[in-house]
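Omission of a single protein chain aside, the complex is shown with its protein chains in their original locations.
Note that the chains take the letters A, B and C in the order they are written out, and that residue 1 is the start of every chain.
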Amino acid sequence: MLSLRDLVVEFGTPLGVVRAVDGMTYDVVGGETLGVVGETGSGKSVSVLAALGLLSSPNLRRVTGQAVLGDVDLLALPQPELRRRLGRDVAVIFQDAISALNPVQRVGQQIAEALRVHDRALSAAAARARVVELLGMVGVPHPATRYDQYPHQFSGGMCQRVMIAMAIANRPKVLIADEPTTALDVSVQAQILDLLRVARQETGAGVVLITHDLGVVAETADRVGVTYGGRIVESGDVTQIFTRPRHPYTAALLGALPRLDSASHRLLPIPGQPPDPSEPPPGCAFAPRCPISRGRTVCTEVRPEPVATGGGASACHFPDEAASLLAAKPDDDSEPDSEPAVEPRDEPADAVLDVRDAVARFPVRSGVFARASAWVHAVDGVSLRVPAGRTLGLVGESGCGKTTLARLVLRLVEPTAGKILVDGDDVGRAGRSQLRRIRRRAQMVFQDPYASLNPRLSVGDNVAEPLRLQGVPQGQRRSQVAELFTRVGLRTEHADRLPAEFSGGQRQRVAIARALASRPGLLILDEPVSALDVSVQAQVLNLLADLQRETAMAYLFVSHDLAVIRQVADEVAVMYLGRIVESGSVRRVYEDPRHPYTRALLASVPVPDPVGRAGRQRVPLGGDVPSPVNPPSGCRFRTRCPIATDLCAEEEPPLRLVAGGHTACHFAERTAGQVLEARS
Amino acid sequence: MYGHLVRRLLQFAVVLLLGSVAVWGFTFALPGDPATVLLGPNATAAELAATRARLGLDESFAGQYLSWVGHAVTGDLGASYYSGRPVVSELLDRIPATVQLAGVAMFLTLVIAVPVGITVALRPYSVAGRVLQGYLTAGLAVPTFWLGLLLIIVLAVQLRWLPASSDYVPLWEDPGGALTATILPAVAIAVHTSSVTARFLATSLGEVMGKDYIRTARAKGVPERDVIRRHALRNASLPTVTIVGLQLGTFLGGTVVIEAVFNYPGLGRLLYTAIGERDYALVQGGVLFVVATFLLLNLLVDVFYAVLDPRIRLT
Amino acid sequence: ACGSGSGTGGGATAGKITLGTTKIMQFDPYLTNTDIHIHAFYTYLVDYPSDGTYEPTPAGAEKWEFAPDRGSITITLREATFHSGAPVTAADVVAGVKRAQDPDAAFTLAQPTAFVASATAVDTRTVRLDFKRPTPEPLVLDWMFAFPLIPAASNIPAKLEREPAGSGPFRLEEYRRDQRLVMRKNPDYYEADKPFLDEVEYRFYTDEDALVAAFESGSVDGAAYIGFRHADRLRDRFTLVEGSGRMSIFFMNATIPPFDNKLLRQAVARAIDRDRILKQVNFGIGDPVYTAFMPSSPAFDPAYLDSHGFDLDAAGALLEQSGGARKAVAGVVSGTPDVSTLEIIQADLKKIGFELEIAPQEEASYLDALFASKLECCAAAQPNNLQSPSLIARGRQMLTTEENTTFRDKVPPAYVDAVAAAASAVTPEARKTAYAALNDVLVDEAWAIGISTTPSLFALVERVTGLVTDPRDFVDLTETKG
Partner (left out) sequence: MTTATSPRRRLAPLRRFTRSRSAVVGAVGLLVLVVLAVFAPLIAPFDPTAQDGEPLLGPSGANLLGTDQLGRDILSRLIHGARASLIAAGGAAMVGAGIGVPLGLLAGYLGRWVDAIAMRLVDLLLAVPGILLALVMIVVLGPGRLNLVLAIGIGAVPEFARLTRVATLGIRDRDFVLAARGMGASTADTMVRTVLPNVLGPIVIQFVITASMAVVVEAGLTFLGLGTPPPAPSWGGMLQDARSYLYQSPSYGLFPGLCLVLTVFCLDRIGRGLQLAVSGGGQHPATRVSIGGAV
């Protein structure tokens, strides 16, 4: 159906020519899903955009190769010809659906436009009818009303549904989905992936699913292409890729992945960083990071071309050695790092962080005097404790109040009620100087490493900033910064560089070094690895684990990624709409979840293992999270809960001790198995 | 949206009040007073004092201000020290002329700015694009008064195609006459403002062209012309509306220099001479009127913006 | 812009002209210092011809007779009516004199009226003025020339300011500040058939160059009070009319340093290069003056131009002798030709080591500073003193009282005496000595140094003829045709 042949894309930049795509080749045929997976910057998006003539940046230098759709080469077509095929024969679903829709045009009209540009005869009324039908098909409730709304009135998941409706409107032969679920919650992601499956069946199209999430690929793809440095380094059947990878990069990716289903072991990060596309190495692009290359000259000098091997292809000089990397994994399991050496103590006095009934509300201002007419109940009565040397993982969907809670601890958000004690000091009552002392003992690491460092200061100055504020003299600062750099594995020579010169992983190290500067007893980590690729994520997670072992810091680790939390945490708290709905040890929460929300979350996470995926039970959550301005009465989860009864609407279930953990559900006694039985 | 509107109206009142105090403060800080100008260089101190008393200039600042505000809320802005006519009538005399000039200038501005902006945004490296970019720079660099003078000398004095000074001729009475009277000052203004507007349009159009939804439209198969017309321009016009609104506001507040050069009987010239003559009542009423017009216009732009942009309208 | 209005007088030369001007206008002849329109609304007791001589012709007054001791005058009024239709009576003149005697209400007339003790209505058309002391005839005639006829009921500032109420050749038709003033022929004017024009329209321009451009492009029939720099260019295509004009004077403020030093004032007085100013600022129009008397004045003495004229060496020597400061600031209204005049003086003073800084200001600020005696020196216009040199003591810088802004309470007694002598010299011989003495003290005290006359300049299309100015520089449209 669609074949990319030897696609090369180059950009001109001030630092030289960047070869973003370097001989990309893949095919997709009708009815199948090709997963294209790879780290950020590996050329996944650029290659499809270039193939469809949608790259419009003025610094585009060169696009060569072929993009054959049916029997025409799209790259050879004049633009008006090409446009006639776009949207009709091949359709694209873009990543950030909200910004991919025209903000000032009605949603329905945008879809109708896709129909009418290819069928001039179609009347407005007929188009409208068809669009309403399409909206219903992709699961947009009240499609006739929604037709006339604007994108900003839709949630991210709903926008993605609209994008899908738009893409399948003309029953294209090929559907390209570029990271269709990246910005979405796991529950919504599961819905969208289901929808994509439906769309493929509906249209019989070949689907190219671009993603960096191995779990998504494992769940949905028939065949997989793994990209590295602007080309496909391995391709093949999905089961084969996950079980018998024939390229060391594929194997390394799998090794770096935290798993939801198995007990934690130390992750195997891929050393180093992806290649700089402006200075491609002469040999294998992966060689500098490759565990099996071991400096072999053939790897560093000769670029391996993809060689077909048993149903797949691998661009490695030694494809057979790759699988051994995967086999090596269990050996590391012996490491005791995340199994707590010390058993949790019960005395509350030892808690470094003690949050009691914390409440944070934000006013919703409206009216003439911008008075608060309503409140966002971002955090609504949360209690938790983190003892020294331990990690509390906080999980929950987007908007449930995780970040707000984390900020409450440092009083970056003013608490509305409740008490927050850091080392026994009340944060809410602290005066200026006391607050400054507390803030020294509790430090924060933010989600986006690109945003959390002051871009105008050198990384060294960034790290030295807390020291400066404490009045540490210059000379002393310098040596302390050097020491911190070494501790987080950064080179001291780089202290004078600007943050812009570093990759995401390195920046997150800088941010961690900065947090360590004042020797805190508590680190608040708000999604510290969410913006990182798996390989780098593993490096940072390992670093955090090592630091905790050395210093016995307490971590409050916030994430929406259940697998990461399982990897790092001792205790887990699950948050929903500003409240903790379940908490307990990792084992209790993951293996014996008693709250239907926890169960639904766990079920929504795509498992990076295609084996047996057909048999897996999926009960993804329906709908969106209700607005925190008007949380539902009684149990907040009841509107999406599969087992809710009238009782749930009337009475709010308290967080109570169930099976060694705490669960806030009226029916917490029922195990997952019992619920399933009751259903069928 | 309505709450927002009401809030804007309140802000409007606050700024107006602030403005009135500021204008009063300034007029009192001006050296000289209506009496000095009225009586000229040879007046004696006694005459000055007598005239001041007659004009009510010897009352205290606060007293004068409060009585003025009291009257102002009823729409009475006092009387000009010179003509003795109510300030409101003096202003009303000039408003039609100002509105007409502003209208023609704005029309010209848009007629020039839109095609220029689009060409510069979409074809910056074409011959036309480069030439028009030169126009954008030149439009900024040439002082408006200088351009006005050149236009007068060439078109009015030398060629005698158009009149050098522009009397106000109402458009509905004599469209041809009105056009010949306003075209030169309007051109002199529009060369500057159109280059500013065109830049804005070009910049925002350039930005919009890089947006995801443009890519989406292309991916749908929409022909490029329609992508620009239906998707890009609509979005790019949003920030430009604000600029056009601000510009119209400044036009209505009077284009002092151009009105002086073309001797056009607009508000700007009225205020300029009123300041020179220390016609306090007229300065105060006039400036306040101009400020109010400007703010109201901004308010309208806000509303218009909301109409164009559902993200604002619907929240 | 020329339409033939249907004149009520029905004269053969019915017509309309449009004149452009940059001047502000008011309608109270007791207060106004603008001169372009006032003569059209009012009749004065006598007229002077426009040729610079002072031979009175009857106007509002039909005849007049001095008492032999020059202690009073009896004036018989012409039979005429005001624009309102009311007859001109002696009572109106008496009321007018009363107002003129009140220095609070009439600055243009207060000083010239100083000699009048009282006015009495003898009958409806006869008035007798009694003088405080015997007064020279020229002074009385100058007063009559300046005295307008106004109905008593209207003769208050608040009313006249906005509504002219005279008996002159034209009536006010429409006035829009900054835009236009339209005057219509007064059908009841005492001189039958006159004025010739049916309608005169003034258009106001903020900017002089805009005015000239408008004139050149045919928007107006005439441009009034235009800068001399336009003269050469307009001369071949249009009619240029030079009015009698005023004088440009360099004033030095004796109340504050540095010009409280008489020698310094005398030094600067000799550094004024009238020839160059006449050539470069006036473009050859006008004549040099020295002691604030127009060449037509009986006190004009050209000898001073030679004996005390431009001489940088003499100036330098005096400067040396004065020993005072070498720096001063000159105030001036921005945008006027006076700025260029000062620039020339500045450049010359620089050569003898005196630094003159020029600070152009907008008019009201300038006047404010002037009245407060804050300007160290300035260049400003001074009106014609007609045939009575004692009228020199009219302006703020020339008063004999404490209100004199350049001396305040230190007005040189010699000056006060000289003015008083000039105002009471009844015989021609006495006048001669008095005027010489007046010149002497002016030159010696050297605070008001004449530079040149500055005639008013009008450019007219050829169609327009007969536009003249009287010795005060007031435009007289009675004989104008167009």
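Please note the rule applied: contacts are C-beta pairs under 8 Å (C-beta built on N, C-alpha and C of every residue); 3 or more make two chains touch, one makes a residue touch a chain.
None of the values given here were measured: they were computed from a predicted structure.
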Over the full complex, note down every shown chain the hidden chain is touching. A, B, C
Among B:Arg54, B:Arg94 or B:Arg199, contact with the omitted chain is made only by B:Arg199
Out of B:Phe107, B:Trp146 or B:Trp161, only one touches the absent chain, namely B:Trp146
Hidden-chain contact residue, picked from the options A:Ser278, A:Thr416 or A:Ser458: A:Ser458
Residues from chain B at the interface with the omitted partner, ascending: 11, 14-15, 18-19, 22, 26, 29-31, 117, 120-121, 124, 133, 136-138, 140-146, 149, 153, 189, 192-193, 196, 199-200, 202-203, 206-207, 243, 246-247, 249-251, 253-258, 260, 268, 271-272, 275, 287, 290-291, 294-295, 298
Determine and list the chain C residues touching the chain excluded from the picture. 209, 227, 229, 232-233, 280, 334-335, 339-340, 342-344, 346-347, 350, 357-362, 364-365
Taking the full complex into account, what residues of chain A touch the chain not shown? 13-14, 57-59, 407, 410, 412, 435-436, 439-440, 443-444, 446-448, 451-458, 460-461, 463-466, 469-470, 474, 477-478, 481, 495-498, 500-501, 511, 514, 518
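The rule is simple: only the chains that are shown with their structure count from here on.
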Distance-wise, how many Å sit between the C-alpha centres of chain A and chain C, to the nearest whole number? 89
When the centre of a chain is set as the mean of its C-alpha atoms, what distance in Å lies between chain A and chain B? 51
Multi-partner residues in chain B (2 or more other chains touched) are none
Which residues of chain A touch chain B in their complex? 49, 52, 54, 56-57, 79-80, 83-88, 91-92, 94, 96, 99-105, 110, 113-114, 117-118, 150, 152-153, 163, 166, 366-370
For chain C, which residues are in contact with chain B within the complex? 20, 24, 26, 31, 33, 103-108, 110, 157-158, 161-162, 175-179, 203-207, 209-211, 213-214, 216-219, 362-371, 380-381, 383, 394-396, 399, 403
Going by the contact rule at the top, pick out the chain B residues touching chain A in the complex. 3, 6-7, 10, 209-224, 226, 230-231, 234-235, 238, 308-311, 314-315
